[in-house]
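Missing here is one protein chain; the remaining ones are kept as they sit in the complex.
Let's turn to subunit A:
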């Protein structure tokens, strides 16, 4: 009887140790669920823009304001940053630290170019008197595109943090996991941007 209790006792910690490994594997699922909740935030903002996007309050319309070539360049920047992040992940799998860092740096630069162009656009709009307070259309536009821009900003901060981590600690399992989370985050932002340029810019200019 006591022997049986002892074996059970001895087994219990072993089972617990196995469980300890579990969070490692489910980080990706947890992060994916976070991304899905983020997706809901953007869905609400898209719905808001869909409802308010035609209410110009006798102000400028998207066709007056949006510079489609600029938006196309912006889209290209984000798409390039997506593919270069993919290259960084491929180098990470090859255990090539310096190459990973190089491609992460390129990704960051494309991200910064995207942000710079977006801030230039915002500055230009506000300078023209088409700020967020002008009409319901512009309020929802600035909220939606601004939220996406904030996500990219935090993505870049996260990217720089990870570059420092990789530089200091190398491609240890923890850093690999973090890089994979950021990879999902970064590609997810590109997916959201598809919705933004299609639904907000192209459909807006179309009228």
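One rule holds in what follows: a residue touches a chain if its C-beta (ideal position, glycine included) is under 8 Å from a C-beta of that chain, and two chains touch if they have at least 3 such contacts; residues count from 1.
The definition used in the following text is that contacts and distances are computed from a predicted model.
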Write down which listed name, "Cytochrome bo(3) ubiquinol oxidase subunit 4", "Amino acid ABC transporter permease", "NADH-quinone oxidoreductase subunit D" or "Acyl carrier protein", is the UniProt protein name of the chain that is not shown.
"Cytochrome bo(3) ubiquinol oxidase subunit 4"
Mind pulling the subunit A residues that touch the left-out chain?
7-8, 11, 14-15, 18, 21, 25-26, 28-29, 32-33, 36, 39-40, 43-44, 46-47, 50-51, 57-58, 68-69, 71-72, 75-76, 79, 82-83, 86-87, 89-90, 93, 180, 183-184, 187-188, 190-191, 194-195, 197-199, 202-203, 205-207
